[in-house]
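Report on one structure; see the data block that follows.
As you look at this complex, bear in mind that one protein chain is not there, while each of the others sits in place.
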Amino acid sequence: MATIEHAAVTEHPTSTGLPNTKLAMWLFLASDCLLFGALISSYVLYRGASLVGPYPNDVFDIPYTSVSSFVLLASSLTMVLALSAIQRGDHGRLRIWLLATAMLGLTFVGGQVYEFTVFAHEGLHLTANLFSTTFYVLTGFHGTHVAVGILMLLTLLSFSFAGRLPQERAETVELVGLYWHFVDIVWIVIFTVVYLIPTGSGPT
Amino acid sequence: MASVSVPAERPRGLLRRPTATTGFWSWVATVDHKKIGILYGVTAFAFFIVGGTEALLIRLQLAQPDQNLLSPSAYNELFTMHGITMVFLVVMPLSAAFFNYLIPLMIGARDVAFPRLNAFSYWAFLFAGLFIYSSWFLGGAPNGGWFGYAPNAVVDPTRGMTFYAIGLLIAGIASTVSAVNLAVTVINMRAPGMTLFRMPVFVWMGLVVQLLLAFSLPIITIGLVELLFDRRFGTHFFNPAAGGDPVLWQHLFWLFGHPEVYILVLPAMGIVSEILPVFSRKPLFGYQFVVFSGIAIGFIGFGVWAHHMFAVGLGPVANTAFGISTMIIAVPTGVKIFNWLGTLWKGDIRFTTAMLFAIGFIAMFVIGGLSGVTHAVVPSDYQQTDTYYIVAHFHYVLFGGAIFGLFGGMYYWWPKVFGRMLDERWGKVQFWTMLVGFNLAFGPMHVLGLQGMPRRIQSYPESLGLTFWNLVSTIGAFTIALAVLLFLVSAVRSFRQPKEMAADPWDARTLEWATSSPPPVHNFDEIPVVHALDEVWHRKYAETEGGRVVPVPAGGSGEPGHGEGHAIHLPGPSYYPFVASLGLPILGYGLIFDWWLAGVGAMVTLAGLYGWILEPSAE
Partner (left out) sequence: MADATGLGPEDAAAPRVGHARHPSPREYVRIAMILAVVTAAEVAIYYIDWVHEKGLLVPLLFLFSLIKFSLVVLWFMHLKFDSRTYARFFLMGLAGAVTLYLIVLLTFRTFA
């Protein structure tokens, strides 16, 4: 009769030929679009509706945030270079690029934290007005997503050093990469909609 | 004999990989979709009793005018908890029970795509339910209605609505994760030869439901986060004094809430689509139409949400648009009804209890659907909204629809899951009692609503002339309770029988009946190869040229399946899904009471997740 073993197995063939994990990740990212869409819409809905200040023009530092944007975009590059490395079996480069991505991510988050403390100093604490409400929750959610991504990157890095990330498991890096790029494209939208599209008339 | 062996690689982490296959801990550590399905079913049924008791208390209070069995604030908690319980803790997990147990079997798979994630979803659901219910003891239960409208939900000074927000967030995580899991399972793990259009309708409805969940849950997640932030941290998402708009909550809630009602009823529609053909000895009439109408319902279901907001003041353009889309959605629903009737037509009908519930579903759902169509007419809805007419409608579709369908499923699949039948005579008594009780309870509510009885009122004065039908309704509610009691007794009695059941006691059509009752832990000795829709039926019967159905000689049309030799690899049990989900309610309590507790919760979840990824994935 059949012998059942509880053990690690190689990939089963799937009905579509696509791996379960990658399909799952894309489905999850699709649902995440609705998550961020709700937050972004809340922001757009309340744009210009705050009854009291500070208002966006009072606090935004576009050059500063632009640098942040470049940092996050660069991290997408390093991420994809990490993937490319492991697909070639180059573990040295994999680790360098993974570390770089994590560092750039940390820079981004650090930059946001600093930005928020400056804003708070200028009177924009969480409950100040509609702008603060929608801004902090939206960017906070995004920042949390980035932080989770950094955790995953560092985990991958430690796995690699522990010899648990061979070339055959390149897909794991790909999955983390998909998540990371998604977080990047959400920022592309946030940077445009929140920072660059003016609330009111033109730059300060 | 099947033998189970422990993995060779010793995992790191504090917890060893559990090895028990029976007993309490085997249930805590199980990743077997069948055990998880049973866990969902038992838990959901327990909540059904609780939610039903809440309903009985409500009905006792309303049986006579001007009563004070329940204070207004207690009454608010009861109808809120009744709604939350029935929607999130009963119908959704009961459907999950059926999906979990049956989908892998129906598609010829050994388990779902991500078994540990599956277990995580169950535990997170259980903890969410317990978390919400703990509010009774920790400052008061949610009292703002299951729909939690702002600004009331924001400003209510008791803790209840914070429990509501956090509890539903946890439940949402459970369901989102499960949705991705089951969707990938259906898309990717079908047996050889099982194309999408050879899948049972139940599996199709399962796929549609998972996609509805995946795309609607994020919306309410944000709504609940915004509610939580407004309550806990003083933000202004729904605060009119700061320029915020409570209507935003309504949009976010109903953008989820409407797809949710299809999430609640499509599984039952899938069940009915399985039961009718078997007990008519005919294939489902218009299989493709039933499938496509299910997909259409799912899709259009995203376009009707503001019909819950006709009286809010969105304006004539919005109201008209949503009125039209709501009428449109009646079309695919009607298509299903006609196809079910077509299945029954000229069939060789067996009136088993399962069949009675399936037919009952059709009748009750049509009534509920008809009242639904009347709501779609906007000026008419202005009179109906917030009255008992609406309460009648949704109980007809959710109880007469979803619950009846789920009971039908219980009678139908009980022999497969437990290896015993539910007694058919008791079943018929239970069915008729439930049908009568249900109609007595909710039929009069149409009248009460049109007579002007508002929803969510703790009492009504004698002078309104609402007493008679309220009393009838209460009698109906207790009759339902009797029926549920009958079911429980019948269920217990069934376990007194010996566990000897044929693989296919109903002479059915789909793959779950091709394996023993109950199935072995690995589902199928050999993965079946599928050649047709209703594969099992075609293995048993062929059609003569005159269209007569004749049995195929045993072992005839079936082809030996593509086995994997003698070694079947199954995912091993794991404690980590339990651990990872345990951190969530702790985090929840921390958000309410103390930040250090939130930290503890986060750490527990993180520890669970790390243990999980360090464990060898024995998939």
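Which chain is which? They are A and B, in the order written, and residues in each are numbered from 1.
In this section, a residue touches a chain if its C-beta (ideal position, glycine included) is under 8 Å from a C-beta of that chain, and two chains touch if they have at least 3 such contacts.
Bear in mind the structure is a predicted one, so any value in this text is a computation, not a measurement.
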item: Listed residues B:117, B:255, B:335 or B:453, member touching the removed chain; value: B:255
item: Candidates A:27, A:146 or A:176 - the one touching the absent chain; value: A:27
item: Residues of chain B (touch criterion as defined above) contacting the omitted chain; value: 187, 211, 214-215, 219, 245, 247-248, 251, 255, 302, 306, 314-315, 318
item: Where the unshown chain meets chain A, residue by residue; value: 16-18, 22-23, 26-27, 29-34, 36-38, 40-41, 44-45, 47, 62-63, 66, 69-70, 73-74, 76-77, 79-81, 84, 87-88, 170, 174, 177-178, 181-182, 184-185, 188-189, 191-192, 196-198, 201-203
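Going forward, only the chains that are shown with their structure count from here on.
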item: Distance from chain B to chain A - Cα centre to Cα centre, in angstrom; value: 33
item: In the complex with chain B, residue positions of chain A that touch it; value: 1-9, 12, 14-16, 18, 20, 23-24, 27-28, 30-32, 34-35, 38-39, 42, 45-46, 49-51, 126-127, 129-130, 132-134, 137, 141, 155
item: Sites on chain B touched by chain A in the complex; value: 1-9, 17, 113-114, 176, 179-181, 183-184, 187-190, 194, 214-219, 221-223, 225-226, 229, 233-237, 242-245, 248, 252, 520-522, 525, 566-573, 610, 613, 616-619
